[in-house]
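See structure below.
A single protein chain has been omitted from the complex, and every remaining protein chain is retained in its original position.
Moving on to subunit A:
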Amino acid sequence: MGGREATMVLLDENGIRCDGRKVDETRKITIKAGVLKNADGSAYIEFGDNKILVGIFGPRDVHPKHMSDTDTGILRVRYHMEPFSVTERKNPAPSRREIEISKVIKEALEPAVMLEKFPRTAVDVFIEILQADGGTRCAALSAASVALADAGIPMRDLVAACASGKVADTIVLDVNNEEDQAGQADMPIGYMPNLKKITLLQLDGILTPEEYKKCVEVGVNGCKIVYELQKKALTDKYFGNGSD
């Protein structure tokens, strides 16, 4: 009758979660690189029920000019949710949350992108959330790094992202919308798999030091799963019919 279910079994006695996954299982992920013709680079990701489209322009000259940096290029990220991406219409104007996620994704991509090669230019990343179902920032970050590689912007490594969290006193991988609402903690992680470096780490909830360590470990393993799919998306586009 409208409201949220009073009792929801997040984790049953067999270790199966509310959407039928095991504790260390991600949702179904598909990534496609180079889906837009007019953008310099693009990617589309389906991360469970999340559907996200990313387009890249650049390097190109900076407008307004005063934003440009003579030493290095700049990265500009816009994370935007479509009005129809959530159940109740979302106002298309940038909200406080969207501005924050834009900043967080920008800072998670910066260590990977070699902007110093293009002084006085800007790289623009446009992220459109077509459908949201928890964990959009991780999915958006993963797609953005594929799109940047597709645009041919030099990168030290791809950034793969995946969330982990605590649900029903258990550390689980890839928290979905229900688990995020009713769970105890949510930790999005951005990770550069070849350099073995973390570029994004947020935590919403309370964890003990031991749980924290476990959570990071589980999340990083999730990132490695995402990385393989990112790799596949790029390999499929560029080396599709010519096998190595």
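Quick note on the criterion: a contact is a pair of C-beta atoms (placed from the backbone, for glycine too) under 8 Å apart; a residue touches a chain by one contact, two chains touch by 3 or more; residues count from 1.
Here is the rule we go by: contacts and distances are computed from a predicted model.
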Request  = Could you tell me which of "Phosphate ABC transporter ATP-binding protein, PhoT family", "Exosome complex component Rrp4", "PAP2 superfamily protein" or "Acetolactate synthase" is the UniProt name of the chain missing from the displayed complex?
outcome  = "Exosome complex component Rrp4"
Ask   = Of A:Met192, A:Leu207 or A:Val226, which residue touches the hidden chain?
value = A:Met192
Ask   = Of A:Arg60, A:Arg89 or A:Lys224, which residue touches the hidden chain?
value = A:Arg60
Inquiry  = Take the complete complex as the reference. Which residues in subunit A touch the chain that isn't displayed?
reply    = 40-41, 58-61, 70, 112, 114, 117-121, 149-158, 192-195, 231, 234-235, 238-242, 244
